[in-house]
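A single protein chain has been omitted; all remaining protein chains appear in their positions.
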Amino acid sequence: MIRIDCPYCGARDHTEFSYGGDASVPRPDIACEDIKAWSDYVFLRDNPRGAHSEFWHHVNGCREWLIVKRDTATHEVAAVLPARGNMP
Amino acid sequence: MSRYSALALAVKALGGNRTWPRVWRDPEPKPSYDVVIIGGGGHGLASAYYLAREHGITNVAVLEKSWLGGGNTGRNTTIVRSNYMIDGNTRFYEKSLQLWEGLSRELNYNVMYSPRGQLNLSHSKAQFDAAARRGNIMRLNGIDSKAMLRDEVRRFAPYLDFSDQARFPIYGALWQGRAGTVRHDAVAWGYARAAARCGVDIIQQCEVTGIVTKNGRVRGVETTRGAITANTVAIVVAGDSSLLARMAGIRLPVESHVLQAFVTEAVKPLVDTVITFGAGHFYISQSDKGGLVFGGDLDGYNSYARRGNLAVAGDVMAEARALLPHLSRLRVLRHWGGTVDMTMDGSPIIAAMPVKGLFLNGGWCYGGFKATPASGWCFAHLLATGEPHPLISRFTLERFERGFQLDEKGAGPEPGHH
Partner (left out) sequence: MSAAPFRLKTGGRIARERPLSFTFDGRRFEGFAGDTLASALLAHGVATVARSFKFHRRRGIYTASSDEPNALVSLGGGGRHEPNARATDTELFDGLAARSQNCWPSVNFDLMAVNGWFAPILKAGFYYKTFMGPTRGAWRVYEHVIRRAAGLGKATLQRDPDTYEHGHLFCDVLVAGAGPAGLAAALAAGRAGARVIVCEQQPRTGGQLLDQPADGPGDDWRRRIMDELAGLATVRIMTRTSVFGAYDGGTFGLIERLFDHVREPPGRQPRQRSWTLRCGHAVIATGATERAIVFANNDRPGIMLASAIGSMINRYAVLPGRAVVLFTNNDSAYDVACDAARAGAAVTLVDVRRQPPAKRSGRCRDAGVAIIAGHGVIAAAGRKSVSGVHIAPVDASDDTRFLACDLLGVSGGWTPAVHLMSHRGARPLYDEGLACFVPGDMSPGQSAAGACAGAFALSACIAQGLAAGREAAGLCGFARTRKPLRTSIEIDDAWEMPIEPYWASPVNGRTKSAPRFVDLQNDVTISDIELAHREGFVSLEHLKRYTTLGMGTDQGKTSNVAALALMAGLRGCAVSDVGTTTFRPPYMPVAIGALAGPRVGPRLQPRRLSPMHDWHRDHGAVYIQAGLWERPWYYPGPGESLEQCYIREARQTRKTVGLTDVSPLGKIDVQGPDAAEFLNRVYINGWKKLAVGKARYGVMLREDGIVADDGTTSRLADEHYFMTTTTANAGAVMARLEFLLQTAWPDLKVHVTSVSDQWAGMAVAGPRSRDLLAGLIRDVDFSAEGLPFMGLAHGSVRAIPVRILRVSYSGELAYELYCPAGFGHELWDRVFGAGADFDLVVYGLEAMGTMRIEKGHVAGPEIDGRTSAGDLGLGRMASTKKPFIGSVLMRRDGLRDASRPALVGIRPVERTQRLSAGAILCEPGRHEGHGIGHVSSITFSPQMGCDIALALVSGGLAREGDIVDAVFSMRDETVAVRIVNPVFFDPGGERLRG
């Protein structure tokens, strides 16, 4: 069980959250019309072994989207931030 | 190199089994090869074998960072089947099943292809209809399939939960009789032996640390056992594809996830076929040794850790007990995890990369094991000719940007949901 310290609710099992994938890819502006830019955003991933910045949604808690810094090799969590105000 | 047979077993036994040769040679890496295949799992070894066997290219090295078959080849639940619906997948997986059927004799190594059939359960009419579409497509492509309604499923597998206790009553099933299981380790060993016999160098404990490119062309690899030059380099490291591709500056539409598998203590024959639960994600079969082998859903987050979490184990056990209530007192002996390449549409990538001379075979998601022979067969064709074999023509890297995803499940660009 990965323990995620939700900034709003406290430490919880990861099973209270749902995973939202890589949080490091900047999202193109809604007005951007470039297929390549959107396609890279939607499909391509660094997928690192090690430090990973990722979205988790506290779906069975406060329903906030969080950015979790987690190591993909050890599952150790280094930091948990609200996504609001911390987007790349 | 001695041929395997019952007679050979008897003769060698008389000699105290002292003259069995190595199953594959253990050479030092040469400084240069025509083709370097990174990854000594089933797919890499199969690719090397078919390169030598079908295309006469034998100056080939297979580089394995650890021990042969130690990745997903040795971690999966051994199920093989060809019940794919999407054009681009159907015939590829059927080719694979056809190769499985003759593989033991082709390799002179018993990989124990056991066509015990797979029962794909559906639990609602809508699910049954979707399965019917799949079954009909299979038939149109010459693949065996059969739709069964509840009563027929019951006659066939009476030990499933047909009681009024079932949360998701069984509505029907799609049956593929030629589906089944294959002894997973034997696939790696059998291909390794056959490839080595053709002259391929299989080099274990040799980790690739860099891919050398020059002017947009691949020139070789750096390894923990020295540099090796080659004009053709193939990445066949499902699980770690992104890491290797990045060595050549390429980002992939892949996330690495952990998928668990479970085995129970050995018991006498209890489950005769492969069964998949349709109201969750659960699949089970029984190994020849007697252990029930089963698995469920991904743990659900990026991971290279090759170990699973407890919550998913509980979910899988609950589904096991839901489908086969009598398993309750059987004990789980081990559970383990493998790293799977989850692509953005659930289908693999077998294609030339943007760097000339560099090729990728990966993105196998859940389903790589069953594809091993066809994957190697088609990939060898690609490596030898530079042209994709028609069976893999849709497994390109560009399909995402161009809008030709092969989404068997319809889950979209959310790798964890395929």
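We call the chains A and B, going by the order they appear; numbering starts again at 1 in every chain.
One rule holds in what follows: contacts are C-beta pairs under 8 Å (C-beta built on N, C-alpha and C of every residue); 3 or more make two chains touch, one makes a residue touch a chain.
Just so it is clear, the structure is predicted and the values come from calculations on it, not from any experiment.
> From the list B:137, B:179, B:245 or B:378, pick the residue that touches the absent chain.
Touching the chain that is not displayed is residue B:137.
> Specify the residue from the set B:23, B:212 or B:227 that touches the hidden chain.
B:23
> Of B:54, B:207, B:288 or B:387, which residue touches the hidden chain?
Missing-chain contact among the listed residues: B:288.
> Could you list which residues of subunit A touch the chain missing from the display?
Contacting residues on subunit A, toward the hidden partner: 1-3, 13-14, 18, 20, 23, 27, 30-35, 38-39, 41-43, 55, 57, 59, 63-65, 74-77, 82-85, 87.
> State which residues belonging to subunit B touch the missing partner chain.
Listed in rising order, the touching residues are 4-6, 8-10, 13-14, 16-18, 20-24, 26, 66-68, 70, 74, 87, 90, 101-102, 104-105, 108-110, 112-116, 123-126, 128-137, 139-141, 145-147, 159, 161, 163, 165-169, 183, 185-186, 189-190, 204, 264-270, 279-280, 286, 288-290, 305-307, 309-311, 313-314, 317-322, 325-336, 399, 401-405, 407, 409-413.
Everything that follows uses one rule, which is that only the chains that are shown with their structure count from here on.
> Centroid from C-alpha atoms only, then distance subunit A to subunit B, rounded to Å. What do you get?
Comparing mean C-alpha positions, subunit B is 29 Å from subunit A.
> Which stretch or stretches of subunit A touch subunit B in the complex?
1-2, 13-15, 18-19, 21-22, 35-36, 39-40, 42-49, 52, 54, 70, 72-75
> Which of the residues in subunit B come into contact with subunit A in the complex?
Against subunit A, the touching part of subunit B is residues 240, 242-243, 246, 251-256, 300-305, 309-311, 344, 400-401, 413-416.
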